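Left out: one protein chain. Kept in place: all the others.
Chain naming follows the written order as A, B and C, and within any one chain the residues start at number 1.
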Amino acid sequence: MVKTGIVGLGYWGPNLLRNIYANRRNGGLFICDSNTARLNKMAQHYPDIQSTGKYQDLIDSNDLNAIVIATDVSSHFPLAKQALLAGKHVFVEKPFAASVEEAEELVDLGRKNGLVTMVGHTFMFSPPVIKTKEIIDSGELGDIHFITSSRVNLGLHQKDVSVIWDLAPHDFSMLFYWLNEEPTEVNAFGHAYVLDGIPDVAFIDLAFPSGSIANVQVSWLSPSKLRRTVIVGSRKMLVYDDTEPLEKIKIYDKGVEVIEPESFGEYQLSYRTGDIVSPKLDTGEPLASEMEEFLRCIETGTTPKSSGTEGLAVVRALEMADDSLRKALVGKE
Amino acid sequence: MVKTGIVGLGYWGPNLLRNIYANRRNGGLFICDSNTARLNKMAQHYPDIQSTGKYQDLIDSNDLNAIVIATDVSSHFPLAKQALLAGKHVFVEKPFAASVEEAEELVDLGRKNGLVTMVGHTFMFSPPVIKTKEIIDSGELGDIHFITSSRVNLGLHQKDVSVIWDLAPHDFSMLFYWLNEEPTEVNAFGHAYVLDGIPDVAFIDLAFPSGSIANVQVSWLSPSKLRRTVIVGSRKMLVYDDTEPLEKIKIYDKGVEVIEPESFGEYQLSYRTGDIVSPKLDTGEPLASEMEEFLRCIETGTTPKSSGTEGLAVVRALEMADDSLRKALVGKE
Amino acid sequence: MVKTGIVGLGYWGPNLLRNIYANRRNGGLFICDSNTARLNKMAQHYPDIQSTGKYQDLIDSNDLNAIVIATDVSSHFPLAKQALLAGKHVFVEKPFAASVEEAEELVDLGRKNGLVTMVGHTFMFSPPVIKTKEIIDSGELGDIHFITSSRVNLGLHQKDVSVIWDLAPHDFSMLFYWLNEEPTEVNAFGHAYVLDGIPDVAFIDLAFPSGSIANVQVSWLSPSKLRRTVIVGSRKMLVYDDTEPLEKIKIYDKGVEVIEPESFGEYQLSYRTGDIVSPKLDTGEPLASEMEEFLRCIETGTTPKSSGTEGLAVVRALEMADDSLRKALVGKE
Partner (left out) sequence: MVKTGIVGLGYWGPNLLRNIYANRRNGGLFICDSNTARLNKMAQHYPDIQSTGKYQDLIDSNDLNAIVIATDVSSHFPLAKQALLAGKHVFVEKPFAASVEEAEELVDLGRKNGLVTMVGHTFMFSPPVIKTKEIIDSGELGDIHFITSSRVNLGLHQKDVSVIWDLAPHDFSMLFYWLNEEPTEVNAFGHAYVLDGIPDVAFIDLAFPSGSIANVQVSWLSPSKLRRTVIVGSRKMLVYDDTEPLEKIKIYDKGVEVIEPESFGEYQLSYRTGDIVSPKLDTGEPLASEMEEFLRCIETGTTPKSSGTEGLAVVRALEMADDSLRKALVGKE
């Protein structure tokens, strides 16, 4: 059993709270938010848990094993560092930290003190993403040539971070998980339409040591949510669309015949050869699996699949992408 | 009535032939291919038209008004130049020429001699592309922020040109037509998987004077055809998917409300606000409209909407993309 | 404020409980189930509510205003009758009762005693169904010619009722709500594949006084859920597919032009004329609206839109369908 503190009850924190609360390893909860209204709302909803407005109370709580941090990116580092120094395991929402330097220090601190560091790369616990990993690892797709990923929707503009820091962690964490490697090159291109200096659309190119390449599109500007990840291998292609209710994953077999079109209309229709398969997916809420992983790793002393190291890798790529984008934007002025 | 010569009866030429043959302005046809089998097959199919194995016969034919060139890219320039010098209007398949220098010379020759130069940007004559142009011009989408375009399928690898020269002319011609401007910046990233030195996947970023940006993905490596063009404006979004049988175009109205998710499942579902409209499209084969435009412009002395100037603009962008891709690939070695 | 008892905590009862619990008009809850395990689970989850294993405790509870009945169909009548005789408003899950006779007696009892009787026709509170009602009433579709509805999935076979009594209440309640009339004729055809004497697939024809007709397909035998309701009017057609994540409703404008096909392929593509519009839908859980309606009607003394009268109409049609199906099956032996 693990007793967990949670700091930050804004947008995402209550979801983490709900899932820890329902977890069989939950050995008590202590929630914290400086916003009294939010704090009271949650305290009322869960009358049997502790609450406080001061983070120091969590740090000082001797029976608290772990702290979950769901605050603004800028506070991830100081809060997590304090927790680790106080001997508490930490779970930090994505992105893991605001810079590579910060992320490295947290990973180091965790390692030195024998504490779990984990990052909230929730998609790594999502059934279609896990299934995709299994399919890639099985070799069914062949060598992975390239991956394209589109993540556009109507987002809330953030005042301090670009769309890259907000949305790309999802895609980066999936890419690195699937390919089992970090990129050697990350270049971004984009634009800031709504708020000066805060890019709200970006196209990011990545190159990996294995030879695979990727293109990631992120934006807050689209009125409707579009998701589509395409993984093209030497043998088959996999398309993952999270907005599909039933067939989130489709695998396209490679065919060969290409019919010469006799009219423009036929040209449109002629392509397609092998079978298309949409595999059965597990059900289950990713957040529940994620919290289970955190608590389980604390109890068993194992390393989470989205550990601080994975958090650091994503932050490193975000920094590369953001630097490249800033240079491109400056160059234009 | 226009008498037309057609050179090149491989993949695409017979389609152009069929559409000119059926056009009401057709005043006779003279076809040419050095491959005797191909030539005879077409001659048999259309017993009432002239045929020859020598291009010079077309040039020397006094009553021939125009020449349609559907040969390899490398021969576009010499064949078109010869035709223009002989006083014949020319239609050249896309891409218009193999370099900016060549394209410029052809445009100049046409202008000086008062001859029509036209390029086979067929999508500019396709009902969904025309409808999209009308919708953009009407202001319904607001300012165009960004456009992403994906064109991947199982392509036949070409021995002398990259996937950019093969597929990107479609996307570039649509982009420049819709936005009514040429890009100031074109950068590409990609890889050559199958044939050394012939990139078969590329991601291309474009920046336009108006502030719009675009990202174009092209590849020959995908087993199934995927098409999706997303146009995000300040007011609405338009999605154009050429593989859809019925609803090729959808317009998404912008909404505002974003519901805070209480579970991961709801988060997936919550986004979407305004109406979605799929407008009625004209029917009609793009190639028929394209050939009609060519013959009509010759008869009336007007400039086609896909004139040599549009061909040149696309070639200029192709050259920029290809140069940038080559640099990126060299840099990696 | 209304104090409500809930009897039956199996499959559906807990959902009703959760929604009443969260309702602003909720003035207390008293739950009942003879299954102690179920009862205790709910009692633990909601420590602030009363619970009992005996229905009589609900009847005897003087401060209880209303009873929600979510038990087996066969017990709907005796439980509801007892409640009404004790002066309590009743909400009964669908189908309202096991026979027309029973349903009529409940409606009468409610009317005589000035009590609300309501039936759980949940789809009448579902945003796409309400939107469809608005569109029909606006006249946008013209006169309603016919409606087809398909509701097939992998169902749990029931031991005492046919698939008609299990699934058709959904479709019937929607049909009568949309058309604002009851059918004069109901005929069914079907088969019992898995359990002798319990039809698990049925096709039902309905004729309405206005001249509209309908065809309803219900089955428990399909491995995947299929839903599609098509409403064809004299002016437009509406298609409602509840399995679609985003575009649950589409309205097809009527066109006229039909192109003569020149090939089988073109024939497939030629049809389609007007615009297709997918209107914005409200969000919100139907069950929450349904429970709000029940409590509101009790407080204000108004009649719910899915009152006992609507419950009776559906039971009448179910009886007609079931009788007709039994005759057809008997006739075949």
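Simple rule for what comes next: a residue touches a chain if its C-beta (ideal position, glycine included) is under 8 Å from a C-beta of that chain, and two chains touch if they have at least 3 such contacts.
Just so it is clear, the structure is predicted and the values come from calculations on it, not from any experiment.
Shown chains touched by the hidden chain across the complete assembly: A, B, C. Which of C:L29, C:A97 or C:V232 touches the hidden chain is settled by the complete complex: it is C:V232. Contact with the undisplayed chain is limited, among C:Q82, C:N113, C:T148 or C:T309, to C:T148.
Shown as candidates are C:T4, C:S51, C:T122 or C:S306; the residue that touches the absent chain is C:T122.
In the complete assembly, the contact with the undisplayed chain comes from C:A207, out of C:A86, C:A207 or C:L246. By the touch rule set out above, chain B reaches the unshown chain at residues 47, 224, 243-246, 265-266, 269. Hidden from this view is one chain, which touches chain A at 245-247, 253, 255, 259, 268-270, 272-280, 283. Considering the complete assembly, chain C touches the hidden chain via residues 11, 14-15, 18, 122, 126, 145-146, 148, 150, 152-154, 156, 185, 187, 189-191, 193, 201, 203, 205, 207, 211, 213, 215, 217, 219, 221-226, 228, 230, 232, 234, 236-237, 239, 242-243, 252-256, 258, 260-265, 268, 271-274, 276, 285-287, 332.
Throughout what follows, only the chains that are shown with their structure count from here on.
Chain A and chain B touch with mostly matching residues; of the residue numbers seen at this interface, over half occur in both copies.
For chain B, the chain whose average C-alpha position is most distant is C. The geometric centre of chain A is 40 Å away from that of chain C, both derived from CA atoms. For this pair, chain A with chain B, the centres built from the Cα atoms lie 38 Å apart. Multi-chain contact residues of chain B (touching two or more other chains) are listed as 253, 255, 272-274, 276.
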